[in-house]
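Got a structure for you, questions after.
As you look at this complex, bear in mind that one protein chain is not there, while each of the others sits in place.
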Amino acid sequence: MRILVANVNTTQSMTDAIAESARAVASEGTEIVGITPRFGADSCEGNFESYLAAIAVMDAITSYPEAFDAVIQAGYGEHGREGLQELLDVPVVDITEAAASTAMYLGHKYSVVTTLDRTVPLIEDRLKLAGLDARCASVRASGLGVLELESDPDRAVEAIVAQSREAVERDHAEVIVLGCGGMAELEERVRAATGVPIVDGVRSAVTVAEGLVRMGLSTSKVRTYAQPREKKVIGWPFQI
Amino acid sequence: MRILVANVNTTQSMTDAIAESARAVASEGTEIVGITPRFGADSCEGNFESYLAAIAVMDAITSYPEAFDAVIQAGYGEHGREGLQELLDVPVVDITEAAASTAMYLGHKYSVVTTLDRTVPLIEDRLKLAGLDARCASVRASGLGVLELESDPDRAVEAIVAQSREAVERDHAEVIVLGCGGMAELEERVRAATGVPIVDGVRSAVTVAEGLVRMGLSTSKVRTYAQPREKKVIGWPFQI
Amino acid sequence: MRILVANVNTTQSMTDAIAESARAVASEGTEIVGITPRFGADSCEGNFESYLAAIAVMDAITSYPEAFDAVIQAGYGEHGREGLQELLDVPVVDITEAAASTAMYLGHKYSVVTTLDRTVPLIEDRLKLAGLDARCASVRASGLGVLELESDPDRAVEAIVAQSREAVERDHAEVIVLGCGGMAELEERVRAATGVPIVDGVRSAVTVAEGLVRMGLSTSKVRTYAQPREKKVIGWPFQI
Amino acid sequence: MRILVANVNTTQSMTDAIAESARAVASEGTEIVGITPRFGADSCEGNFESYLAAIAVMDAITSYPEAFDAVIQAGYGEHGREGLQELLDVPVVDITEAAASTAMYLGHKYSVVTTLDRTVPLIEDRLKLAGLDARCASVRASGLGVLELESDPDRAVEAIVAQSREAVERDHAEVIVLGCGGMAELEERVRAATGVPIVDGVRSAVTVAEGLVRMGLSTSKVRTYAQPREKKVIGWPFQI
Amino acid sequence: MRILVANVNTTQSMTDAIAESARAVASEGTEIVGITPRFGADSCEGNFESYLAAIAVMDAITSYPEAFDAVIQAGYGEHGREGLQELLDVPVVDITEAAASTAMYLGHKYSVVTTLDRTVPLIEDRLKLAGLDARCASVRASGLGVLELESDPDRAVEAIVAQSREAVERDHAEVIVLGCGGMAELEERVRAATGVPIVDGVRSAVTVAEGLVRMGLSTSKVRTYAQPREKKVIGWPFQI
Partner (left out) sequence: MRILVANVNTTQSMTDAIAESARAVASEGTEIVGITPRFGADSCEGNFESYLAAIAVMDAITSYPEAFDAVIQAGYGEHGREGLQELLDVPVVDITEAAASTAMYLGHKYSVVTTLDRTVPLIEDRLKLAGLDARCASVRASGLGVLELESDPDRAVEAIVAQSREAVERDHAEVIVLGCGGMAELEERVRAATGVPIVDGVRSAVTVAEGLVRMGLSTSKVRTYAQPREKKVIGWPFQI
């Protein structure tokens, strides 16, 4: 099966890292295709960038030239999953939701450790809408931007470990979700430092997407995610 | 003061109707400017169209050439308000939220009557995120599309009245919110038929926006809605 | 239009301060009339005093000799708004609710800073009943009584600023509501010290009340707030 | 021990019925004293009357000339319990809460069947504030006023049985709470007709009050229900 | 009347202590019978032990040779109450729920202070299922195991007092529930140190059970707690 893994920003190296992380848990026979949007921000750290990414991912996925079996929206806490579900017949898995669901199998409560403080409310909102917030102990920010994770991984690990420990000790989290598409590499070091399971959204989403495909399940089309009605749409698909 | 009232679809006649409705309650000295996006769908009835509208409204507002004091996002149940709040220093008022807040001053519970069934979950999600759902008795659909409201107003009134009555009698709503930017004209007829206050989002938003401006209040910039960080953004502002 | 602004305590100087604050944002042509109850406590800082005020405000409003267009219940976190809604045909706006609704247009979460710790649960209860608590980050007390705000404004500002900072830094509030009818004067100083929008209940309520009147909206009479049934009532209206 | 059972309306025959019902489950050695307010409505069926009753009950209880061990606020869904808790050192038990707590020991969900439709939201609000609403399946109205229960008991039983059956069959209630101080007599007939346990608030409150006294427990005075602060109060205690 | 008070662990001295505590508040004429399970752990401090206890208590109660009027499940935060309710016709009262209900009559919020940190989530879950969590300020652990309470009562008091103070000062609890069947003796010392009412589950449950019996109320049998259907059950009743 082929799974498209859509980065939400325009940084190709992050797409590559995400796709590599996805491949690490993909079953034999699963092809992982990393997708980079044609437009948008080089990192998503707020609502404007996230809304732009929502459209850019829809643009990129719907213009992908070959068949595919599932799509992973690989931006943590971002807008747009519902639009993809309307446009596509194959399953769409958001990494925010896949990570939360996975964490909930592993402990009584989980916390998310993400990048900037300003993205915390976006993540809280995504979890609330997904109905996956009841067992979320906290969403904490390391204070480092998305691209700083790549440029200074040691400092990133330190900051993430510090917040993860707070989450376990103060917020009573028993599992930590790494709340960023680009954090997967840091996983092992955070686990060693905290002693709790560390969940990565991209990997979780791969197992979910594969499972849905194997069970022959896809998005319900009876109501919320029915195909858009036929109508006049100006400027779409984007000509850029 | 000048208030930009942004339609979310590309139908100019709807922009005109919305602006006219806004002017009906605007104070003397308030200039209402109707804004029509340059791209997007001619009606918004689902997530894809709504996400596209979110970006299209940001595009239209940020390219407006003159100064303004407040913005009204005049699509009911649509995405995008948070992005506008990041990009602008003036207050942004979403009609979904303005209508709900207004309804809550008038009765113990309110219901929303909207167009198509498929938009009900979008509205429910917007109200939940806004924290304005606790006193929402129900969101009901008339079954008519946005453009049908214009083309066959009698049938629209009939369908809306039927659902409003159900809302009052079964769901115990004491106030009805008309859940669509283009429904304002139907207001008087629905009120007569149901005996409860009918709240229109655009009008509510005008009074809210004027009030915020008069109190010298605008969006907090300390966290969620801080100006986007400086970064490389491809394809924005849109060249279409 | 004429708006009655009802103080909940019997301290005339507070009524005057409240009315003056209301006038600062009232539109031209709006007459603000401050109302002081004939009986009750000289400050409301608990349930007994608040229940007494509820009745005293109903007494004062229903015995007001001339016509009016709206009523503002200007006690923060107090009982009684529902009773006024039953007795009157014009809109009734509670400042606790007006402030919360206003704050929710300005940031992702808001906090209330009030006077005494013992009034915190009353405010929490009012917000919960109003369905406006979902985005309330915290209700914090400055530890100063209502009348101390007047007698020692400098100490009051200091205490309120300290709690407001805690609200922003620890509770992640992005907006501060001043939770007391008599705090309006302190607004500017708190804003300067915290950098977030400061919402005052009385001013918010004036803009809401004006908006409702301008839209021709008033309390729904179909159920909860229907006129009291005809019955024998001993001792009412009060002869004091 | 002596328990004051406060009727919320001024109808002496209802006080007598309530007191008699209370005596039916009181332990040997418990003296039940029925209290009728000096002012207020002859039945409480809305917020105005309920707020007036809140003050009238405080007036009646605080002017009771002898010692007592506990107070029962015997109006279903009424305001005022918090004020009594501030003024008194002995336990105060509200029948709305006592009935809900009792019902929750007996089945997975309970419903309340009350008098007029307009009182349903008051009861819902009381249960929400008390934190006892999570297992409340519904609050239903028989459509009969408080005094009609006395004047036409057969019709009352019929209407209450009809709503109780709906509660069990549609709302999945497993226990019925009779939501009115004056309904206790109807209990046996409703139980026979529905086959589920029928809980009466007054009786429940007597067992709760006795239990609290026997355990030596009373209202916490550290915060919400601390004695009112010393201050100038005009017109209290009431001179009528 | 005869009330069976079931310890959940196999430590006879704890059964004796529980029964003695129960007798301290039982009415004249109430016989308290302490029940010790035939199998299970000598203390319950986690899910495995609690599930085992659930079955062991059902085994012990159903094999009790004489008639009884009510059962108290005297393990704090333990599984099993629902099973007993199916098997028996008399009322079943869980001390976790009885304590919470009792505490809610005494203050705006309550906290639970229990033994080990690992039992906190069990208690939180029990309160959530019981619908009694809305006014629970916190569940805190003293860090001492169940049996340490008996072996080193001074250290236990110290640890419990420390947590109770935190609950009052930080979490704004106004009442403390001692969250363990064996903590009743410590009550007086904790009350003296904290100044708030201290609620014991066993004593609360006795007053509740007596009240239910006196009102002639027992578990509803229409749905959730109906008698188990006739079927083949291997290995039950247990032959050990």
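As written, the chains take the letters A, B, C, D and E, and residue 1 is the first residue of each chain.
As a convention for this text, a residue touches a chain if its C-beta (ideal position, glycine included) is under 8 Å from a C-beta of that chain, and two chains touch if they have at least 3 such contacts.
Keep in mind it's a predicted model, so treat the numbers as computed, not measured.
Although one chain is not shown, part of chain E still touches it, namely residues 10, 38-43, 45-52, 54-56, 58, 79-80, 82-83, 85-87, 117-118, 121-122, 125, 128-129, 145, 223-226, 228-229, 231-236, 239-240. Chain A residues in contact with the hidden partner, per the touch definition given at the top, are 25, 27, 91-93, 97, 101-102, 104-108, 130-135, 168, 172, 174-175, 195-197, 199-200, 203-204, 207-208, 210-212, 214-215, 217-220, 222-225.
The working rule: only the chains that are shown with their structure count from here on.
Interface equivalence for D-E, evaluated over B-C, A-B or C-D, points to B-C, where over half of the contact pairs coincide by residue number.
Averaged C-alpha coordinates put the centre of chain A at 43 Å from the centre of chain E. One simple way to say how far apart two chains are is to compare their mean CA positions; for chain A and chain B this gives 29 Å.
Shared contact sites, meaning residues of chain E that touch two or more other chains, fall at 108, 172.
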